[in-house]
Each structure stands twice: as structure tokens, then as C-alpha cells.
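Chains shown are a subset, placed as in the full complex.
Chain nomenclature is as follows: A, B and C, assigned in order of appearance, with residue numbering initiated at 1 for each chain independently.
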Amino acid sequence: MSNSPAAADTKLSPVFARFSFSLRDAGTLIGLVVIMAVFSTLVPGFLSERNLVNILQQSSINACLALGMTLVIISGGIDLSVGPTAAISAVITATLLLSGTPVPLAILAGLGIGMACGFINGILVAYVGLQPFIVTLGTLSTYRALALIYTGGNPVLGIPAGFRSLFNGNLFGIPMPVLIVAVVALAAWVLLKKTPIGEYLLAVGGNEEAAYVAGVPIARTKITAYVISGGLAALASLILIGRLGAAEPILGNLWELDAIAAAAIGGASLMGGKGSILGTILGAIILGTMRNGLTLMNVQAFYQLLATGLIILVAMMIDRATRGRE
Amino acid sequence: QELAPLNSDTEKDRMDWSQLEAKLGAFPKLPEGTKAGAVSKTLTNEYWRSLGEGYTKFGDKAGVPVVYQAAQSEGDQLGQLTIAEGLITQGYNVLLVSPQTDANLQPVIEQAKAAGIPVVNVNDAVIPQAEHYVGNVQRDNGVRVAKWFIENRPEGGKVAIVEGQAGVYAAVQRTDGFKATISEGGKFEVVASVPGNWDRQTSYDAATNILQQHPDLIGFYANNDGMALGIVEAVKAAGLQDKVAVFGTDGISDAYTSIKAGELTGTVDSFPVLTGEVALESALRLVAGQKLPRVVATPQALITKDNVARYQGEGVDVRAVLMEDAAAAN
Amino acid sequence: MTPRLRFEAISKSFPGVNALSDVSFDVAPGEIHGLLGENGAGKSTLLRILSGVFRPTSGSMFVDGENVSFRKPMDARGAGIAMIHQELQQVPHMSVAQNMFLGHPLTTVGGLFVSRREQERRAAEALSMIEPGIDPAAPISSLKVAQRQIVEIARALLDRARIIAMDEPTSSLTPSEFERLAEVITKLSASGVSIIYVSHKMDEVLRICQRASVMRDGKLAGAVDVQTASHQDVITMMVGRELMQEQHVSHVTATVKLEARGLSSLTKIRDASFKLHRGEVLGIAGLVGSGRTELLRLLAGADRLTAGAIDIDGKTVNLRNPRDAISAGIGLVPEERKREGIIPVRSVTINMALASLGSFSKAGIIQGGKLRNTAEDLLRRVNLRPFQLDRPIRLFSGGNQQKAIIARWLASKSQILLFDEPTRGIDVGAKAEIYHLIEALAADGHSIVVVSSELPEVIRLSDRVLVMRDGQIAAEIARADLTESAIVAHAIPGANTGRTPAPAA
């Protein structure tokens, strides 16, 4: 619906169509470069290596979530429950670690819990046939409540150093979270661009009925998207508790909005059938850069909020204009 | 090197704010170019803006520039972390943090330690690894209100609690302090303890429902003033303003106004401006190399119509009044 | 006399495609003007310019001598132009009458309120000119495609337009429905309304039109003298070469590939039994709504059986969904291309490969080279135009979309192919190609079922024909006895004459 038919006669040319994803991504990249340029003139040291690494590190959690969100959005759905999913898997992983469970096992359990949460969302969407927005709005409350009930509302403190160093250390001078998310992004890119599952996601989001007749396993495809989203939410929570050294049941508040914003800035269409992994990553970095830059400029909280809102709108307008020119 | 997890309410290594000067001497001279960075939960609540006022006030006095930032909304944990990390990057000499949750600023403690920057945890959520904490005793907020009921309503009765956001440290402690204290004599019954989510409208609706079911209720305790003011309206709408006492927490200016107007029965003021001053003073003393106990307790007082004039109004020097209170308590 | 409508040097280019270049012709008042051309020739584009959906890149239009330019569909309607779009343009949750009055509802109290009753009365009036059976208060989504197309036609009649542009109005209609439409069109023409009539059904055009223009590759290829022109002449003008009229060739063998035993469905089909042989082309004829589509969907696993069984190569298969059917070697070319056929934003290549991605993958990764080779091979075989394999399928003309869907089942190497109205909206040239394809597939040993409302098509292709009536197989007609009248006799309820209704044992 976003694309008013009045504008429908300015369509992709065939030559460009082949590169349309990368063109769109180039638009996002230009947006990022402009924002960085602006901040670098306003904030001394903004472009220092340390700060750039900082931005990446600070964007990594949102990027991780946004990757899963992108796949769900491409399949024509949405996942509002990523925050509480992260919270459940964080507190359970932390409890397991404290009770002496070996680190790899605890990690697997945490990821498993996240995927189970996603699986429930997927079942409700794909088999019961409910609207994704409503399903995940319902599980948003439900999962959060479960995390709170499980912990009695208390944080789980004292996560072992072994686990923390895994998610909080550096490798070749690059923070682990950044590396982890880079690997995840690469995997997501391969999944979307190179595997049948990726094509199924695009097909289901693009025209569910036609995909069905063509033999695409609709339910399995949708469930896969939610399971991945849940798993990545869990991964994000592991990164976070690695950094914080504690797992809280209220962790992940409002994460869904940031993740959706990153995916949308990166070119995902909430009508399904469209989205870009690279774009999403750039979208997450744009949001992270905004936060970082505004903080370094000591912009007051209310004006930061204003800037966040406006940047989303402006990014989408630039996107619209770029697509219009294509 | 691992510190025992901090419990700001019970920590033994503590000092009252009124003792700062007495025990540590006059305010020391600071290294040239000292600057302080502070980050709090949100600016949408007057409490945190007043805290910032206190920082600035003391900063001006000591000639130290203070940058005060806050997250975009309460609960924005990663945003707050980003801000705090930014402050470390920018080379502030000391950090004052009021974290969203007990855990979300843990990395700041670690990074600051690595960078040799002291960090003071100011009020509300408590970072277990914090080396320095300045603030009031959260539990005591609830305890004071409960004591008022025990003194002023000797015959007992039904009371209700409207809680803050589920799972938040301050909400849990305040509720717990009230519940435990008021139940001691056996005369009072806590008939409801429901979530108000720091939200006026939610609290209004909750209070309406509770009053309807328990028209003989004698009082409400709310975890903050915004919620208490919502409850006041619900009590008025039910026509029970003479029968039901309503207490809040924080001591924001609207609460004072309401108390003077005879609507809100009382609030536990934790004097955010003074807290800010004390916090920055403690932080700067750390910068100057002084040793401080792990907890510096800041004052609080139950404000009702009877004593409101003592704490607010023309020519009242709150600092002096609180000093007197402190002296009286010792 | 000034023409009612004049196109003057109309050109329209989409990025990368010149859809129209320099098209000029006139339509006189009261004239019925045919517009012919292959898929993608630019017919719809021209009419969409006329109805204000697109704006021309250059050129002008004159209505009754007056230069007009439309910025949106409302402007065209204001100038007295009504349009029947090639694709159904309807809102699913709304009633028939609401759809017909969409955009200009009948109102009372000074335009404040919609007058439902009046709308339904007027809608019923307009509908009754073609098919009285449609309830104007029923939700449009409860209607079958053919009925929905009739609603679209009736909608254009409401407007009292000066010009009605009809873009393939009969693609889903039966001959008898066309007859009623022809009557209506003749009456309109007599009252001075000009009509532009686009159709791939040559007979219709030659029968009702007074003049016809032929388009090729976005240009006007010439005018046809309807009185004297033969099919061959027109076709030559359209495709730029002669097409051979070919005869049916049979490749049927004795091996039974598929056997349907007593199939029943939830809604319509009752106790349908038949056999399909290797190399056979089995035609299914019947009136609209007789259950042909539903029968195909049962075979394709898209709907569930409530009773009966399907055997393939002598073994009973359980088809719970299209996926099961595909792995059993069954592929369906669906009737409603836009809704059930294509993934609009994806490339033709991907649309082609969707049902057989597994076979293009190694260790879960799609092999781009292999996919590309197959796409080039198969899409060339179906003669895709323009031959741009990475272009989103939504940008192709309907006929070319259909070719890509057919290629889908070639790619998946299905042994049993089910065609539901395979040449609907497809030009003569492409039609001949598709007939060839079907025959070649049969010769290859594929088994094929063709559902079609065009009797000549059924007769041209089929080795054997099943006639459906009211959800049941009413008769089976062998090749030797195959005539249009034989089919019609069995298809029409109550006309059960002659031949024994003999569902295959």
C-alpha cells in the first residue's frame, strides 16, 4: 500500500532491476555517510578508530535483532516479541550458568529457548492463522510475564567470567559482538540470497497464495522466520548479558521498535516480499551512529528523542526519493 | 578484587551526608580542569531533573563543569549505556550514574575502572559492583509512611498499595518496606497491592476499582508522586477525600502543591536537589583522592500538611533544616 | 464528422521499454473498434492511457474534437470514458453493487449518505443485461471469476459513457455469455456510444467490430478490413509472419498414469472417476461453475479430498498440499494468474524455478549458473518476450507471465501437467506456441489435463474429453466423436441426449 499506484508508472528498468538491491543499499550507505560527515564536523574525535569501533559495538545488539526481524518482515510478518524473548533466554541462560552448567550447554539452552519462543509465534501465525502483529503483541506480554515470574522480578547476577569473555572480549582488536553479528549477517545473506529457504521467504511474503500453489511450504517457511528471529533475539541477549554480567527479566524493553526501524531504514517493506540484509545492517549502524553522535554532542534527552524520530522519517523519505529515481 | 554485591539499604560501610564535612574536612582543592559527567534515567520525571539541578548547583559552586544527560525514556537500557560509555570516551574525570536497572551500566563500572575514573551510583537502581553509592534508603520510604499510619490511625484498617513498574528496585523496596512495617501490629490489612506502572491513569483506574470494592479503605501508599496524584483524583471522584489518606514518594513540587491544598496527605521527600549536591560533592572528593565509605546516605522526610512549611516556602533553607533533622536524629 | 476519439502520435515508454510509439487512429461515434495484437503489443497500455491510469510520454488525445489530458482515472471518467480492465479491479470484502459504484457512489441527503438500495437496484438492472443471476448484495469474493468479469462489464455500462474501452472483457466468459455481451454492445453502438474492443479471440473481433486496428511491438501495424479479412490475414499482420494451422496429433499410450477414483470435495465435486494415460491430453469441458477448476485443484493437492483416491502409476498417493502433488509429479497452471500464479516482485527466473528450487541446489545452496542455464533454456523454449530473465515478472504482459508459469512445471519435470484455461488472455501466436508445447510434452510421455472454456481449443488439443456438469463428470467423449455440439449437449443441464454418460471405469 505504501507504493501508491499513482507512482506506478515509474518502474524499474530491466537493467537496473538486476542491481536494484544494491542500488537501494547504496542509498542507505549514502545516508550513513552523510550522517557521519555531519557528526565528524560537529564532534571532534568522532571519526577516531576507538569511536567507530564503539559505534559498531553499540549497534551490534540491534543489528542482531534486526536481521531476524528482516527475515520475518520479508515473509510478510512482524515480530514484536523479540525483547521479552531475549529476556527469557537471558535469565534462563544466566540461571544455568550460575548452577554450574558448562558454558556451551548453557548457550545452546539459551538459543534453544529463544527459538522455542519464536516457534510458538510461528505456530500461531502459520497454523492457527492469526495476524502476526497480534500474535506477537500477545506473546510480548506473555513472554515478559514469564521472565518476571521465573525470576520473581530480580536480576540474575554474577555471570561467570568464562562466559563473559566469550561475548565481551576482542579478537584481532575487534569486539566479539561485532564479529558475531558479522558472521550472523553473512549467514543471513547467504540464506536469503543463495538458498531455497530465502526464495521461499520472499515468495511467501510476495504472494502467499501463488507460493502455495507452486508448492512452497508456507507454514514451514513462516515458522522458520520466527524461529530464526527468536534465536537471534536470544543471541542478542547473550551478547548483552556478556557485557552486563547480569541478566534481568526486564531486559530488551522496546527492542522491537529499534529493530523494525533498522530493517525499514534498510529497505524492508512491511507488506512483505522485500528486504535487504546489508540494508538492515546499515540501518542499525545509522541508528547507532545517531545515538553515539548525539550523545557526544551532549544533546539533551528530549532533543535526542526528536532527532531519532526525525531521522527515521528523513531516512524513509530519502529512500522513497531514491526509489523514485531508479 | 571482587566486591561483595552492594545493598545500599543495609551496607555497613556507610556515612550520613551530614557528616561529610565533619569527617572529611573542608572541600579539597581539585586538579586543574576537572569535569564531571552525569547520566540519569530520564528527564520526563521531575525527580531526575531536580537531581541534575543539584549537580549543576554544586558544580557551579566548586567551579567544575558538569554535563548531565539522560536516556530517552525510562527503560531505555541500551541507550543509557551508550550515553555513559560516551562520557568515558570523552574523558570526564568522574561519573555519576543513576542506572535504569541494576545491571545495565555494569560495563561502565568496568570501563571506568580500567580508565581510572571513579563512578558514583546515585540513587534508585543499585549496581552490585558499584564502589560508591549516594542516595537514600529506598525501603525507608515505605517504612515512614507505614509508621504514619500506625501513629495516626491507631485503630488500624484496610490499606492498599499502588506499585511502580514491576521488577524495578525502588518499587520493590518501597512496597516491601511499607508492607512489612504496617503488618507488624496486626491491626492493618493490605487489601490490594497492584501495579500502577509509574502511570497516573493506570493508578487512577486501579484506585477507583479498589475503592469500589473496599469503600472502608483508610489509605493508599503509592511508589511515586505522579501515581499518588492520580489516586487523589480517584479518591475525590469517589467522594472519599476525608476518609482516605494518600501518600506518595519523591517530593516533587506538584506533590507539595497538593499537600498544601489539603488533597495529598503526604509524600516522602528524598530531596533530589540536595542529593545531587551531595553526590557531586562526594564524587569530587573522590577525584581529590579522599577515601569515602561505600555508601553516603542522603536525607528523606515525610512531608505532611503539618510540617510542609518547615521544608518549603519563602526563606526556607532546606539544607539547614535537614542538617537540624540529622543532628536531632543522632 | 469529427471522430469521437482520436489518438495522435501517442508514445509511452517505461524505463527500458518502449511500450507505445507513435500510435494514431480514430474511432467514430457509435463505432465498435477492434484492437488486436500479440501479448505485450501495447494494447492495455494504450487503453490505460485513455482511462487516465497512465500519462503518455508524448502525443495527444481528442474526444469529440477536444484535446484532453487526464491526470487520474477520475478525469477520464469525467470526460465520459469508461474502462473494463484486463485484470479484475475489485475490492474483495465489498458487495457486487458497492464494487460497481466504487469511486462514485449513489448518494442521498445531498451526497452525505450512500444509498445502498438504489445502488443495488441499478446494479441489478445493469447486470441483468448480461447475466441476471448475480445478486448485487453478495460479496464479490463469493463470485467465480466469470461472474466477476460480468460485474466489471456491467460496471462500465452504468456510467452512460461516450466511450467504453474493453480490455479483454470476455477472457473468462463462455460463448453464450459473449452472445449476450455482443447484443448489449450492438445496442450501445446504435445509441452512439463508441467502443474499443480488445480481445485475443479473433472470431469475436471479426464478428462484432466494424473496423479494427492491429498493433505490433508498440506500433500500429495497420488497419483490418473486417468485412473481407480472413483470420490468416489478421494473424499475419499481428505476428509479422504466417502461422500454420495444425492438426491434432495423438501420442496417447496404453499405460495408465493417473487414476481418479470417486473423488469428492467439500463444495462441489461428487464422485468423479477417470483415467489419464501416459502421453494423453485429456480435455475437460463444461459450463462455468461446473467444477472444472475445483477438480484440477483436487488433483493438484491445492484442495482436500473428502472421499475417493488418486492413484499414480498404480499406487495411491495422499495429496495433502501442492507440495505432495509436485513430488508426485503433478503441476498446476492456475486459472487466476495474478492471484495464484506469480510472485509479482520476483524475477521471471525465480518464478520459473520456485517449484523446483531443490533440484537447483547443492548442499542447500542454489547454484546460480545451473539456474541461469535452465532459465535461459526453458524460457527461450516458451518464447518469453522480452527475453530479460532478471526482470520482475509483474512487468511482463499476461501472456508472458503465463509462459513463465508453464516453464515452472517444465523445470520441475512434472509428468502430469494440469492446465486451467491455459490460453486465457494469450495472443494467437503465443497460443499456437502453447499448443505446440502441450503436444511436445505429450509426445515426451507427459500426461496432460486441459480445462478450457474455448471449445475449439479443447477439440484441437484433446485425445479424449470429459464433460462436467454440476460437479460431476457427465460424459466422456472419445476423439472420434468430438464435436462442439456433442460437448454442449452434455454440458447443459437437462439436455442429456445421445451419448451414454460413461465415466471411465
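Keep in mind that, in the parts below, contacts are C-beta pairs under 8 Å (C-beta built on N, C-alpha and C of every residue); 3 or more make two chains touch, one makes a residue touch a chain.
Remember, it's a predicted structure, so these values are computed and weren't measured experimentally.
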item	value
Per-kind copy numbers - full assembly in this file	A x2, B x1, C x1
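As a working rule, only the chains that are shown with their structure count from here on.
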item	value
Central subunit by CA centre of mass proxy	A
Centroid comparison with chain B (C-alpha atoms), farthest chain	C
Separation of mean Cα positions, chain C and chain B [Å, integer]	73
Distance between chain centroids, defined by C-alpha means - chain A, chain C (Å)	43
Distance between the centres, which are taken as Cα means, of chain B and chain A, whole angstrom	35
Two or more partner chains touched - positions in chain B	none
Multi-partner residues of chain C (each touching 2 or more other chains)	none
Contact footprint of chain B on chain A as seen in their complex	45, 50-51, 54, 58, 61-62, 148, 153-155, 157-158, 168, 240, 243-251, 253-254, 288, 291-292, 295-296, 298, 300-302, 304-305, 308
Chain C residues touching chain A - in the complex, by the definition given at the top	14-17, 53-55, 72, 300, 302, 321-323, 325-326, 332, 334, 339-347, 350, 353-355, 357-358, 361, 364-366, 368, 386, 388, 390-392, 395, 408, 412
Chain B to chain A touching residues, read off their complex	5, 42-43, 67, 69-73, 75-79, 81-83, 85-87, 89-90, 101-104, 106-107, 128-129, 165-168, 172
